[in-house]
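One structure is given here, and the rest of the page talks about it.
Here the complex is missing one protein chain, while the rest keep their positions.
Lettered A, B and C in written order, each chain numbered from 1.
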Amino acid sequence: MSSNERALQQSSISRVLRAGAGLLALAAASYALSFVRLGAFALAVALAIAALKALVVLWVFMQFGRVPASAKLAALAAFFMLALMLSLMAADVASREAAPVPPAAAATRSP
Amino acid sequence: MNSVRHAAQFQSLAQQDHATRLGMWVFLGSELLLFAGLFALYAAGRVAHPAAFHEGVAHAEKSIGSLNTAVLLTSSTTVALAVESLRRERRAAAVTLLSITIALGAAFFCLKLAEYGAHFRAGIYPGGAGSFFVSHGTPGLPLFWTLYFVTTGLHAVHVCVGLGVLGLSAQAIARGKMGGERAYVLENAALYWHLVDLIWIFLWPLYYLA
Amino acid sequence: MTVASEPSFLPAAEPSFARAHTSIRSWLLSTDHKRIGVLYFFATTLSLALGGVFALLLRIEHLTPGPTVMSAMTYNRLFTLHGVTMVWLFMIPSIPATFGNFLLPIQIGASEVAFPRLNLLSFWIYVLGAAFVLLAMWLGALDTGWTFYTPYSVHSPSAVVPTLIGIFIVGWSTILTGVNFIVTVHTMRARGLGWMRLPLFTWAIYGTSIIQVLATPVLGLSLLIVSLDHAFAWGLFDPARGGDPVLYQHLFWFYSHPAVYIMILPAMGVVSEVISTFSHKNPYSYKAIVYSTLGIAFVGFLTWGHHMFVAGMSVFDAGAFGALSMLVAIFSAVKVFTWVSTLSKGSIVLATPLWYVFGFLILFMFGGMTGVAVATMSLDVHWHDTYFVVAHFHFVMVGGTLTAWLAALHYWFPKVTGRLYSERWGLLGFALVFSGFFGTFVPQFLLGNAGMPRRYYEYPERFQLLHVASTLGSWVLAAGLLLTVGYLGHALWFGRRASGNPWASRCFEWRTSSPPPEKNFSAQPELGLDAYDYTTPWPASEERA
Partner (left out) sequence: MLRWFRMLFRLPPGASSFADGVDTLHLFLIGSTLLGVLLLSLLTTYFVLRYRERSGVRTTPVVLASGTGELLLVVGTLSLFVLWWVIGYRQYLSMRRRPAGAITVYVVAKQWMWKFSHENGALENNVLTIPVGRPVELLMTSRDVIHSFFLPAMRVKQDVLPGRFTTLWFKPTAPGRYSLFCAEYCGISHSAMLGEVRVLGAEEYQRFLADSSGAHSLAEIGREAALKHACFSCHTVDGQRHIGPSWSRLYGSVVTLSNGEQVSADAAYLTESMMDPAARVVAGYAPVMPTYFGSLDSSEAAAIVAYIRSLEQGPSSPSVRLPEVVVPPLVASSEPKGDLHP
């Protein structure tokens, strides 16, 4: 088949080990950061580190770079659908105008 | 080791390798979307009840969760190493590394059960049942915990499936049925394990850290 | 452009796929994609018959405003079963699993799908899922409607959980078939058959598989959650515990709107094939149809909110979904324009498949435009959950997919069975089906305008006339379908023998014998001549039915 099949075969062991160590380091950092009072940024920082770890797993362990193009497309399409569903559902809940209780026209005290 | 013949419908082993790899990635896409609904419910729930989700995270078993993260990340590394050693025809190393991965996966599962036990003792049950919710009345708190149980439960099921698949691969290598040419069977099993790890990478911050 | 060499029309030396092995076990456990297609055909046709019986009972009940033949409980269970059986057991698997399985490998010049054993496993998973749904029917069925809206679906005392498990299992069969077809098209194409030379039916099945793989897991999840809520009262959507029923509707429609495109895309593939073959002409714009297929497959995911304009969704989301829904409608319009333009300067032969395709065009234009009408937000406020919406989706599902399924049945009947059906009966069948369909569902548009809500056991007297008209129409439609079963069954044994290419088509599946041998092509399939190149004359040996 194409040459990239052969390239998939050999990926250096030290690269895998370094990636593994990096992942554990990132996890430790995220754990440590969770004790710091970051307030609103806490979730953003944690998710950013998680995204970084995810990229390492995808790129080094799953060799996303050297996978056939159609497989890359499938993965990206799935991620796009996840993001689409998540954003539109959260937007719905966020942008829902709360139904105010109109001031009860008290019969006695209305100005 | 006899040269492995490709299945009838394929013209060459490379085409079979390409097909199974593509099939696996498309299947991983559908697995990701199975969890997408739960992440979407978390996002919508967090927007609707920010206070409840903060309180929920505060009561999570952060230590067990973080230990589980370390366990799963290490198992991801060992399964990747197993794939590399099988590619270099070092079967014994591959089998040992796979056994370590399976052991770590089992450890993750046991830790998860222990964590559930801790929650039950604390009176946290799915559906907002349990004494915990009597004293903690924040609206939306039962939603957080039910979502936690459903998401981590479904993830635990996928961990078990992953363990099964890795076990079968290890057995096949040990019995010599899977060599360098047909390494893609182990690679696909490893891909599934990496997906399970990827999902946990995002579960951990959402339910334990922030 | 090489003039085609002698194609293999002569009956193949080796026996056809149906004759190769004749034991029951060889059929039930066969990994031959053609046999699995035939197995799916019988399973889905049984489901169609079952769903059709439910529909007829519902229509009979509506002959009078009050109770007619059944109680409210039975009626509520029947309309739910009609929905569940038709959507998951017939509409979604019918064209992709039956004709997709049978024809996809042949149309790309391959001998088999990429994963034959997985293909067989998908069929038996479908049968297991259908068994669960039948078990639920036996246990008293459920009365939540095919949408299972919470909180009612969580509190309903009926057999909700077995049905949801059944649909969950059928869902997995759809995903595995989708994965199988995507990999087949990507890796098993014959040498020299580029993406832009694939037959349009293959493109339609490929687009459908993308939707199946990406949308079905979300349905699996939402049904799993409703099952847990129903069984253990976990209340993930229970407002008292922080949940929100509208979120369930988001998850459900995220699957269910792409699901309606799973139902219509294969039908569009059939129409493209039939129009090109019977007008013996290249499609007016091959690229337009391919890109609109892919457009529908992806943009179909963005529009699910138009089912929830009055459900309590925020105004911002409602506006966004309304606009996106208009975008997806344009792809269907492009297809209709392209089909009609393909007819010009052709050499048109009027046969039953083409009659069904003309029926499809009329009904799909009505159905599609009323879809755009219902997606127009202020009009949807009046029409939502009324018979107008029922009429709209029956126009696109029955008028669209069922009509295209009948067209496919007649078009590929010679290829699958090696026999020819009689055109006269075919035309009569079409006339009954088309007029019966019109009689059934046009009154329902008017009922919807008048404000008759859907899923009503009893209704005010002023709607009775239209209901009676609709019921009479449904009897004519049923008669047409029964007649079709009759003459096609007759043709199976007594029909004239069909050659490899009775319709003088250039598409690849007509370049092998009918029915094809087990490995699809007796010799190496020569696909040099394009699938829609009607400029070179085909050798004289090609006879016409």
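Criterion: a residue touches a chain if its C-beta (ideal position, glycine included) is under 8 Å from a C-beta of that chain, and two chains touch if they have at least 3 such contacts.
Worth saying up front: this structure is predicted, and the values here are computed from it rather than measured.
Peer 1: Given that one chain is not shown, which residue among C:21, C:197 or C:455 touches it?
Peer 2: Candidates C:21, C:197 or C:455; residue touching the omitted chain: C:455.
Peer 1: Where the complex has a chain not shown, which of C:18, C:219, C:336 or C:529 is the residue touching it?
Peer 2: The one listed residue touching the chain not shown is C:336.
Peer 1: Among C:20, C:134 or C:233, single out the residue that touches the unshown chain.
Peer 2: Result: among the candidates, C:233 touches the missing chain.
Peer 1: Sort through C:312, C:486 or C:528 and give me the one touching the missing partner chain.
Peer 2: Only one listed residue reaches the unshown chain, and that is C:312.
Peer 1: Tell me which residue among C:121, C:294 or C:372 touches the hidden chain in the full complex.
Peer 2: C:372
Peer 1: Give me the chain B residues in contact with the hidden chain, please.
Peer 2: So the residues of chain B touching the unseen chain are 51, 137-139.
Peer 1: Mind listing the chain C residues that contact the chain we can't see here?
Peer 2: Missing-chain contacts on chain C: residues 72-73, 76, 143-145, 149, 151-152, 155-156, 233, 239-240, 244-246, 279-282, 284-285, 287-288, 309-312, 315, 318-319, 322-323, 326-327, 329-330, 333-334, 336-338, 340-341, 343-350, 358, 361-362, 365-366, 369-370, 372-373, 375-382, 384-386, 446-447, 449-451, 453-460, 466, 504, 533-538.
The rule is short, and it goes like this: only the chains that are shown with their structure count from here on.
Peer 1: So that we know how the chains sit together, what is the shape of their touch graph: line, ring, star, complete or other?
Peer 2: Drawn as a graph, the chains make a fully connected set, so complete.
Peer 1: Rounded to a whole Å, what is the gap between the Cα centroids of chain A and chain B?
Peer 2: Centre separation, chain A to chain B: 16 Å.
Peer 1: What whole-number Å value describes the gap between the mean CA coordinates of chain B and chain C?
Peer 2: One centre to the other, that is 35 Å.
Peer 1: Using the touch definition from the top, which residues of chain C touch two or more other chains?
Peer 2: 182, 186, 213-214, 218, 244, 247, 250-251, 254
Peer 1: So which stretches of chain B touch two or more other chains?
Peer 2: Residue numbers touching two or more other chains: 15, 18, 22, 26, 29-30, 33, 36-37, 40-41, 44, 48.
Peer 1: Applying the document's contact rule, which stretches of chain B touch chain A when the two form their complex?
Peer 2: Per the stated touch rule, the residues are 12, 14-15, 17-18, 21-22, 24-26, 28-30, 32-33, 36-37, 39-41, 43-44, 46-48, 62, 66, 69-70, 73-74, 76-77, 79-81, 84-85, 87-88, 183, 190-191, 194, 197-198, 201-202, 204-206, 208-210.
Peer 1: Which of the residues in chain C end up touching chain A in this complex?
Peer 2: 182, 186, 210, 213-214, 218, 244, 246-247, 250-251, 254, 298, 301-302, 305, 312-317, 320-321
Peer 1: In the complex, go through chain B and note every residue touching chain C.
Peer 2: Per the touch definition, chain B meets chain C at residues 8-10, 15, 18-19, 22-23, 26-27, 29-31, 33-38, 40-41, 44-45, 48-49, 52, 126-128, 139-144, 146-147, 149-150, 154.
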